[in-house]
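Selected chains from the complex are presented in situ; the others are not included.
Letters A, B and C name the chains as they come in the text, with residue numbers starting at 1 for each one.
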């Protein structure tokens, strides 16, 4: 395997110019833990170099090393052949290397335009030229296939919108090397396509692109070179064209991937568990109506801004809303999230950093937060039970935590998602609403999560999946409801559940959608 | 594409016609004015209003600086003592009559005040940024220091301007007026306008808000966090100095009680004005409005006869809380 | 041979004009007395409030002292702490504020607070058979209360009508504000009593600004040098001042020290009555070098 890899690497060398950016024997250590060992990587201009690997493999860490956010404990970085030691991200940015973070890094109180131009504001003389900045910002975002008011404060944007703003900011700097760490994780096919087109343009302009994604078809479609990491070690570097998503999966996980989606159990004809009528959430959605049976997996599709998240936040008492709800035949209304939790409904937010986890607190604290009573002896919180709970969760959800004492914020993105899942499952819910369940999750873990959701359904729980990945909705759900501009515009089931139909309903027009956004 | 445009534009909450959050303090102020008019006929008299506005100059001007500090994510408890200290130094200097005992002396005195003020601010700034000490503690410390220095300079007594001519020359700065408008009022408006300009229209202001909103993001964007923070404190110091320049001509003296509790009033004005203490947002005009609000509450207390002098504090506290409630209920409209 | 005596002086912090004067006078007396008696050690300590003064008393006694001269922040609060000092066998001199239990003090030098109010009231009554006065009080603490009571008692049944009472916190600035508002509120004010000369400064400024001729005069208190000077100069607005000299602390220290060095009996009560300073006697009470 490795032999073949090197051979291919050589063949790449032969017909390519010298690399712009090169990593030699990079190693990174956090406290006692070495999370990257002797990584070598060559990046050439006009080339898209994809880095793939499981959650926690070390991708983001590597990218942070290459863009000056972290300093390597060993090894060297060469820029145009010369060794460089970045004094920080700003230094790296001035040398033409910019990183788009996996997690959102924007100032919440400032507007979209203000964030995009932060640190490099336009001005005539003393005065800031806000008009120009707003105009350009609007353009930059539109180029990414979205329309966001540049004067909107970031705090009011949805995760997906924030992600786009981040990318727009990076592109505005006209970098020579751009590092995209899971840029499409929270994007719908539409924006994904726009982004991939832009990457194409960048290539043509001779920009070098480092691209991280767990959406292997994307990688297959755009990568010229693919580097695979596993547990912080370099596994292989191969030409992109030759690899199918399945090969990649194999290289990443190190075992043969079973089929991604579990067999679909036939939907039980049980009486509806949850029945929602004319639900409306001010500012996001109106007259939503649907029913949910025990053992059923119901999908919600839609474009960014379709209002899916808000709809369910409204339903579960997380934001003001009106409507009629019957749960197990009894009419109820959830005034607060506590009501809905008590009634056995859980919601896993798409914003795991902002609303899911206490990043500055240890894993155990996060895990038990929503169900602390289960870990108490009388009024005492039992550390031993917590530790036990953590071990169970780590085992059941395969959370890659090098140390039990880590802070949640130190987990890799995907592992944070798994921790959040574990946390909410401790509530032993009847109805599970999961928003973007596999955002930033590696393919191996995706399979685990899909299996888990299927198991939940099989165990008679009702599951709602809100996702921007049509593939996973189609592969997983019994029925799919499609939302547009805050309304349900259609229901698809059985054979009718195709990318095309979803796209048609979601956009309200007969547009062509690329195969790119399909889950592997 | 076209569809997403329609789609997304359908969803994002369109900014409301009136930004209630920003308007709230002014509405609260209006309510208070009406209330005052009911409480006492003399309240709306021109003379009274002029007095109140003029008096609010100190807190209003200091409040502009406080808005900067708070928007940058800091806090400054030392402004009151700082005012006393700057005033003492200024007066002691003017008593030396350097600069000819006339306008020259005044000018030099004001310059000195400005200098001392910014130095005090710089001290606060450096200790918090370079020394990396919670601003609360830093400025609590310097609060004690400035106050003590004042008392020490005054030998526990008061420091008064000796020369009567100089006083009469200086008096107009507080009591005079240009085109019917008392000078201090004009000054308030000027300073607030400048403050608003700097905060909203210059790169420095933008960086200040960025730092206050998210230090990491600001740092990654190459903004010199420590410098921005420090400058905010210097601005605060300058505002204090300007306030002192208006304060001294009023009674021509600095005493142990000069500037007592001004820090609380300034911060209250800022918060009542709609600036959150966690930083990242700054509402300069709101602060002005908050300062007026505080001064007016005090005025109404004295004008009205139905509150025992013992209970005035209680009523003031209640009014401020109620004023905030009014605001809150208005701001909530934005949610809808 | 030089006899060594340690005298502790515990007084309020210099947080406004009058207390500032007290601290100044104490420091000055300390210098004089220590110069006069080698072997004499005087420790002057100030405290911002009753609780911290109690602390200071504890700390001073632990250092070992022969005598204590104290101007208590508040008699109710400090009676018990002073009793403890007394029980340690220390000679206790109390200044200005009578303790709830007089057996504690060996020597009591009283600047009679109720009298400050009474004298002011009597003067106003005499000057204005009938008229409207406004009052600016100090801080809501015992002294203020005593002065107010004295004043009310003095003008009771006279033609004087108190239009309004507000606290000026013994601060010129606050007094200035209050007076401005009084002037806005009341079309006719005949006289002002403001309990303390520091506040009188603000009051005068406010009247001057309002250009109001109806206000005939202002009566302050305590004998701040600028005010005494105005009286001496025959300023119509400040015809008199009610003496309440911070120097009384010095008197107390003198006597206490005398008790140790010059074998003369000093135990007892010294009431310094609140003298009415008029143009006639003003010269005697004018100390140009005092900061107060």
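A few notes on this one:
Throughout what follows, a contact is a pair of C-beta atoms (placed from the backbone, for glycine too) under 8 Å apart; a residue touches a chain by one contact, two chains touch by 3 or more.
Since we're looking at a predicted model, the values are computed, not measured.
Written as a formula over the displayed labels, the complete complex corresponds to A x1, B x2, C x1.
Here is the rule we use: only the chains that are shown with their structure count from here on.
Subunit A and subunit B, compared by their mean Cα positions, are separated by 45 Å. Between the CA-based centres of subunit B and subunit C the separation comes to 35 Å, rounded to the whole angstrom. Here the spacing of subunit A and subunit C, counted between their Cα centres, is 73 Å. Subunit B has no residue in contact with two or more other chains. Under the contact definition stated at the top, not a single residue of subunit C touches 2 or more other chains. Contacts from subunit A toward subunit B in the complex involve residues 69, 89-90, 93, 105-110, 114-115, 118-121, 123, 126-128, 145-149, 151-152, 156-157, 190, 282-284, 303-307, 320, 484-486, 507-509, 511.
Looking at the complex, you find that subunit C touches subunit B at residues 14-17, 19-21, 23-24, 137, 140, 164-167, 169-174, 176-178, 180-182, 184-185, 198, 201-202, 205, 209-210, 226, 290-292. The part of subunit B that touches subunit A in the complex is made up of residues 1-13, 15, 201-203, 206-207, 209-210, 212-214, 216-218, 220-223, 280-281, 335-336.
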